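Up next is subunit A:
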Amino acid sequence: MSVPALELNGLKKNFGKAEIIRGIDLSIGKAERHAIIGPNGAGKSTLFNLITARFPPSAGTVKLHGEDLTGLQPFEINRRGLSRSFQITNIFPKMTVFENVRCALLWAQGYKYSFWNFVNRSRKLTEGTEAILEQINLANRRDLPAGTLSYAEQRALEIGITIAGGANVIMLDEPTAGMSHSETDYITDLILKVTEGKTLIMVEHDMGVVFGLADRISVLVYGEIIATGAPEAVRADPKVQEAYLGAALEAEH
Partner candidate 1 sequence: MIDPVTDVKGARPDEQITTNPADASQRMRMQTPMIAVAPWVIAILVLLFLPLVFTNNSALTIMNQMSITIIFALAYNMLLGQAGMLSFGHAVYAGVGGFACMHIMNMTDFFASIPLVILPIFGGLFGMGLAMIVGSFSTRSAGTVFAMISLGVGELIAASSVIIVAFFGGEEGVSGDRTYAQPFFGVEFLQQIEVYYLTAAWVIVSALLMFLWSRTPVGRMANAVRDNPERAEFLGYSSRWVRFYSFVASGFFAGIAGGLFAINYEILTEENLNTTSSGVILLVTFLGGVGFFFGPIIGAVVFTLVQTVLSLQTELWAFYAGSLFLATVMFFPGGLAGLLMMHVPVFKLGKAGHLVMPYIKTLIPAAIGVLGLAALVEMTFHYRHAATGDNEMTVFWTTFDSHTLLPWLIAGAITIIGLGIARATAPDLKEAWNEANTAGGGA
Partner candidate 2 sequence: MKNITKFGAVSALSLIIGASSAFAADIKIAFIDPLSGPFASTGTNGLHQFEFAAEYMVNDKGGLLDGKTMEVVGFDNKISPKESLIQLQVAIDQGIRFIVQGNSSGVANALTEAIEKHNKRNPDSRVLFLNYAAVDPALTNEKCNFWHFRFDANADIKMDALTDVMVENKDIKKVYIIGQDYSFGKAVSDAANRMLKDKAPEIEVVGDELHPIGKVKDFTPYARKVVSSGADAVITGNWGADMLGLGKSIIENGFEGPIYTYYAAGSGITAAFGESGKDRIRLISQGSINPIGSEEARELYNAFLKKYPDGNIDQSRIFNTIGMLSQAIEEAGTADDVVAVATALESMEYESMWGGKLFMRPQDHQLIQDMHVGVHTNDGLDFDYDQSGYGIKNESTVEMASMDSPTTCEMKRP
């Protein structure tokens, strides 16, 4: 069996005395679409932040393609092929849509901190950016400041920024939060399209999206994973139904 794309071992996080993440073991394979669900306050976003080194974990390790990420800075993790979006829209609002995406391409295309290249001279950079804009359907918005886009467009842009660098592990934190039905469908299609062949890990509340996208689901309750498996298996798991899913599913219908 090949090395999993992402592997968590005994991951824990305390804030003072409060244990938010109580020891998580999880292994996500290559090209798998994995959803993490759970009630509010279960620690889903915290888990994301631990994986991407926004916070240091209290215990445990995170491995990306078998490599231990302990002690690495967010930008170093990103360079190793893991990219993420945020729960609250997190783009560069004063820069244009085009600029937003282009910035995401710079490191991936090997420009590093160079000051001897000119970004608008690079055909590869421009074409790469335009390709991404096409993918996220924002080509006609390219010269607008990102902050002036509609909410759904900003979320789409954020997904575009997240995937632009060509990372093979994509983490999306509630990509459809606060959207209307039609917008949700739009984003779901977009995610399907742009994560083709990549490992996807997402936190999501909308069960429609979850069951439409995910190959496997993990259920996080009070900082612990109580079930992991294929959508149907998880749906059938009595523990899950008891703790969370039942109520949620009822509410859904």
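Basis for inclusion: all candidates are chains of the complex that A comes from, given by their letters.
Assume a residue touches a chain if its C-beta (ideal position, glycine included) is under 8 Å from a C-beta of that chain, and two chains touch if they have at least 3 such contacts; residues count from 1.
Values in this document were obtained by computation on a predicted structure and should not be read as measured data.
Undergrad: Looking at this complex, which candidate touches subunit A: 1 or 2?
TA: Result: candidate 1 touches subunit A.
Undergrad: What does subunit A use to touch candidate 1 in their complex?
TA: 52, 54, 73-75, 78-79, 83-84, 86, 88-96, 98-99, 102-104, 106-108, 111-120, 126, 142-143, 145, 147-148, 161, 165
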